[in-house]
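So, subunit A:
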Amino acid sequence: MSTLHTVNKSPFEKDSLGTCLDFAGSGASVLLIEDAVYGGLAGTRIAPRVKAALDSVKIYVLGPDLAARGFAEERLIPGISVVDYAGFVDLAAEHAKVQAWL
Partner candidate 1 sequence: MSEPIKKFLYLNRRAPYGTIYAWESLEVVLIGAAFDQDVSLAFVEDGVYQLTKGQDTAGIGMKNFSPTYAALGDYEVKKIFVEQESMTARGLSLDDLQHLTWEDEDEDYAEKDSIQVVSRAELAALMEDADVVFSF
Partner candidate 2 sequence: MPIEVNGKSFETDEEGYLANINDWEPGVASVMAKEDDLELTDEHWDIINFLREYYEEYQIAPAVRVLTKAVGKKMGKDKGNSKYLYGLFPYGPAKQACRYAGLPKPTGCV
């Protein structure tokens, strides 16, 4: 069983997402919540880094946080999945542990 990493800070304000991706082992999952959902958007300065990470980790975005910020799922980097709160719980249950990057 692998780890579910959660990130909640904007990647433009703090490098929590970058650090998380550096540490996340192959097969891990990364869930972007709150301001970290901006890290899942295509066409941004940090998108290439996130895209490259998709080769080794699964990346999810919390849908309600994305909608709150005015972005549709189509704006995400292809390969990133959207989950709702129930999906968040499922992910947490499927992984051995949850590690938060604040």
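These made the cut because all candidates are chains of the complex that A comes from, given by their letters.
Simple rule for what comes next: a contact is a pair of C-beta atoms (placed from the backbone, for glycine too) under 8 Å apart; a residue touches a chain by one contact, two chains touch by 3 or more; residues count from 1.
Please read all numbers here as calculations on a predicted model, not as lab measurements.
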Identity of the candidate that touches subunit A (this complex; choices 1 or 2): 1
Footprint of candidate 1 on subunit A - complex, ascending: 8-10, 12-13, 34-35, 38, 41-45, 47, 63-65, 67-72, 84
